[in-house]
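The complex is shown incomplete by one protein chain, all other protein chains being positioned as in the whole.
By letter and in written order, the chains are A, B and C; residue numbering begins at 1 in each of them.
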Amino acid sequence: MSTFGTIFRVTTYGESHGKSVGCIVDGCPPGLPLVEADIQTQLSRRRPGQSNLTTPRDEKDLVAIQSGTEFGITLGTPIGLLVPNQDQRPHDYSETDLYPRPSHADWTYLEKYGVKASSGGGRASARETIGRVASGAIAEKYLKLAHGVEIVAFVSSVSNIAMSFIHEQDERLFPIDFWDFLNTVSREEIDKDDIRCPDKVITDQMKERILEAKASNDSVGGTVTCVIRNVPTGLGEPCFDKLEAKLAHAMLSIPATKGFEIGSGFKGTVLLGHQHNDPWIKTESGRLGTKTNNSGGIQGGITNGENIYFRVAFKPPATISQEQKTANYDGVDGVLAARGRHDPCVVPRAVPIVEAMAALVIMDALMIQQSRKTAASLLPLNSKIPPLMLGAIPKTQQNQ
Amino acid sequence: MSTFGTIFRVTTYGESHGKSVGCIVDGCPPGLPLVEADIQTQLSRRRPGQSNLTTPRDEKDLVAIQSGTEFGITLGTPIGLLVPNQDQRPHDYSETDLYPRPSHADWTYLEKYGVKASSGGGRASARETIGRVASGAIAEKYLKLAHGVEIVAFVSSVSNIAMSFIHEQDERLFPIDFWDFLNTVSREEIDKDDIRCPDKVITDQMKERILEAKASNDSVGGTVTCVIRNVPTGLGEPCFDKLEAKLAHAMLSIPATKGFEIGSGFKGTVLLGHQHNDPWIKTESGRLGTKTNNSGGIQGGITNGENIYFRVAFKPPATISQEQKTANYDGVDGVLAARGRHDPCVVPRAVPIVEAMAALVIMDALMIQQSRKTAASLLPLNSKIPPLMLGAIPKTQQNQ
Amino acid sequence: MSTFGTIFRVTTYGESHGKSVGCIVDGCPPGLPLVEADIQTQLSRRRPGQSNLTTPRDEKDLVAIQSGTEFGITLGTPIGLLVPNQDQRPHDYSETDLYPRPSHADWTYLEKYGVKASSGGGRASARETIGRVASGAIAEKYLKLAHGVEIVAFVSSVSNIAMSFIHEQDERLFPIDFWDFLNTVSREEIDKDDIRCPDKVITDQMKERILEAKASNDSVGGTVTCVIRNVPTGLGEPCFDKLEAKLAHAMLSIPATKGFEIGSGFKGTVLLGHQHNDPWIKTESGRLGTKTNNSGGIQGGITNGENIYFRVAFKPPATISQEQKTANYDGVDGVLAARGRHDPCVVPRAVPIVEAMAALVIMDALMIQQSRKTAASLLPLNSKIPPLMLGAIPKTQQNQ
Partner (left out) sequence: MSTFGTIFRVTTYGESHGKSVGCIVDGCPPGLPLVEADIQTQLSRRRPGQSNLTTPRDEKDLVAIQSGTEFGITLGTPIGLLVPNQDQRPHDYSETDLYPRPSHADWTYLEKYGVKASSGGGRASARETIGRVASGAIAEKYLKLAHGVEIVAFVSSVSNIAMSFIHEQDERLFPIDFWDFLNTVSREEIDKDDIRCPDKVITDQMKERILEAKASNDSVGGTVTCVIRNVPTGLGEPCFDKLEAKLAHAMLSIPATKGFEIGSGFKGTVLLGHQHNDPWIKTESGRLGTKTNNSGGIQGGITNGENIYFRVAFKPPATISQEQKTANYDGVDGVLAARGRHDPCVVPRAVPIVEAMAALVIMDALMIQQSRKTAASLLPLNSKIPPLMLGAIPKTQQNQ
């Protein structure tokens, strides 16, 4: 369905050619300062037409808050968000429409619904992600204000041009300084270059590869890596709703994604247990932390307070304007070349989408855990709990 | 939470040391022949103690149907399933319990709940997966009977010993015969070897690697690949609940998983769009199909009728009996060696768990789509629908 | 939360003083002809300012479809609906705002959220029901087209002026012709009088009572009765989601409601079992039906194909402009007289809201049941099912 989340819950609507796209954010805590500008920043990072690396369509994507705030403060009631579409006419059908685009959603939508929207891709359009980015910006603002959470995504590879941590491999899996890098990488640094890759050694190669693809009416894929810092401990659920499962769900729901890995990921499968395990240490704050972070900040589905990091695979965009041998809806062979101008590579624009979906997952998990934690804290302390079951309860609160 | 699915919905309970583990399967179609033996087969494939590659604990894991069937036929009401635990006593605390096991859930559970279960890992125990496998077996039986769906998972790598399709790479990404192999690989073939890998060239190496790790009280990781055949078209949702997103959610909710990739996956990110796209062709049945299958059977979040296949990464098990330098709950450095006998490698036992979670995802998506499809089919045909919107409606039903 | 339904699912947003109110309808079957006029009819029946019996505020309430349709046909994707607010400014605070209105939501909202919206009542405003009526109109159109379902609500009492079926009582509970009346009462007939009561004998008394209350700056309550005809059998769930439970939920979620009764309701509690039971008979169509209908069309939570009918209690509106002795937020005694003009009686305007919520409940139950029914129908017939378990399966389909 078109709803994501249990307590902090987003529902989206909208196709490319309707009057608007938008969403309803239900369950946002009251008292959060919120104006359009808080949301617009990330929407503008998602917007097409930012550079010659992405699609040149110039969509303004200005968001308007419909409800849920007053005097710039959230009321706790549903926040309606709306972004008008510039071109609202369903387009005229043409010869091109006789062909389902290869690896696109044209044919599967028709199989699913029995009717098909005019091109623009309906809900399969990247335009559907506007509601995600807008709602994610609200979640992120809360997380930042209340817990200092920081979410930073960046392009870690374009085609086979990749940041070193993806290639290098030793007993400890990641280059010596990768985890340190995750502690400091910032959105400001990422945005210094259109490509949104923080490794300046390879950004030129990446851009060149994209422009080559563009020149030949082709497309390229890539990966986006994301780190989430200062996440409270205890978020996520033991069984079906492990936090990494929710993150995987969120990321694989972004158009054009093909894979997700958290922490050591696929590379971690080649290590031995004694290499992969993250030993516990006492941190500067006096709490437990882990010396290494192959776990990616989550153990048993639940956050341990270390950085969460994961990587998402994006395929080369399906819509290309070079000619493709394929079949039309009737099964007759033919040649299709998509009209219009399309993204040769989505990963730079995917960065704020990945951040937004990450924010939605963390925010919902946080609110669920707050419910449980507050409920438990209101119980009278029980002298019958054996000492070993009380590890997390401050000694001063324990019955003597 | 402990519930998975919307219409076909599973809720599980149980820790290692309670009276039983089990689940409730709600929303199962009535009229399905179902007896314990239908469920036991997969439970026995999941069971520890099957070979010297896995944990030698001998748990019988006999399932008993509590409700929802009569005379061996499902009634449509909730199916209660129960598997007794052999050892129901919470164990005595010992020195070992003063240490949170590295990369295990001990500490995060304590952070989450403020109390901790005695060891055995509570809900983080692999025993929690019994409810998944049992309910998945029911979903699978329905899918097989009603649609001929076949789900086959297998071990595709142990440590760095991998089936060739993982290593090889050319313009079309997969070795020439990989997609053919997916058409024919069977569960019977998989089970001919304890390791559950169909590539006989490497099974001995895999087993040797596991026994080496076992001998040194260590553990190894690996990957499981799964193919789902004969999936009806139109399953999955456009936006947040894309079928690959639900599969990713399901797979990353299995203990010890670190990654998921569908179709071309991470390797697909290095291809160009014209290489990655799957051209449409007319199949023997007269319907559209795709010539290649980089998409992995899903486009725009919705099934296209081709084989679904994906790969899941499992880390080396965290519980190892060799000594590890770590800290105890109070942050004091020390040395921990887990007691008891543990799985040196989980991937052979993970095979039926992956199959079960895949079945749950497909079954729920199928029932949701059946609802929509039936609802649409009951509408009077509308002469105002332009011809191009009617692609999937048989010509005989169209208004003239 | 602000979402209602499982498969046919509505999410609403909006306060009185935001830019707009609206909703997202997710899960609507594709192929349904739908234009604004289909929705506007019911919105206009809900609109204030229709007569001197209700509030004289003149709100245009024109709905605009944002997404989910093309060429006047639903696509199966979420339908965004938006109704602009005329006055979007939060009002200036005044002396009146120092008092929580008695029996209104002012104080409870403040307790809940810790912030309060400027008056207009926030989400507690009747304006919130626009999204319900709009989405209900879509559900109703589908139900009508696909199943011939008819939903008719009417005012059955205003204060103590009530239609005869409410007062009369004999062994069979309802006046002899009440069930016949439910078979024929129509929306056209209801709308012939502003009061929306079909009993012409009492409509003048009802209107007089309302105008009296209006003249004394007071308000009156009443009841709305609703009948749903041609409901397919088998809708509703056995346990928590019995159809009457969902209807009760839906009705008690309408502002100002205090009670719900289905079929014989509270009066039925005084009958004996042999009087209350509805004997089975063969109907003209050859199917089973019931001779009487004390059950109200639902047995064991599931529809039996007879008319569903229920009654909803609405209290006198809380906002009255006569002076009330009460306390302000600080607990200081004082006198409050609400400003502005308010509904002296909500029941005439509540009629389309009751119909809308009824439509949402039936539509969702229908789609859930279609899922189960289709799923069961695709199973091969099982010769092991004992004959008595096969009652509903046509003999021609049974194994011989």
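As a convention for this text, a contact is a pair of C-beta atoms (placed from the backbone, for glycine too) under 8 Å apart; a residue touches a chain by one contact, two chains touch by 3 or more.
Remember, predicted model here, so these are calculated numbers, not experimental data.
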item: Among the chains presented, those that the missing one touches; value: A, B, C
item: Chain not shown, touching residues in chain B; value: 1-3, 9, 11-15, 17-24, 26-27, 30-31, 64-71, 73-80, 82, 90, 112-118, 122-123
item: Residue numbers in chain A that touch the chain omitted from display; value: 6-7, 27, 29-33, 70-73, 76-77, 142, 145-147, 238, 366-368, 370-376, 378-380, 382, 384-386, 389
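By our rule, only the chains that are shown with their structure count from here on.
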item: Arrangement of touching chains [line / ring / star / complete / other]; value: complete
item: Distance between chain centroids, defined by C-alpha means - chain B, chain C (Å); value: 43
item: Chain centre separation (chain A, chain C; CA means) in Å; value: 39
item: Residues of chain B touching at least two other chains; value: 6, 238, 372-373, 376, 385-386, 389
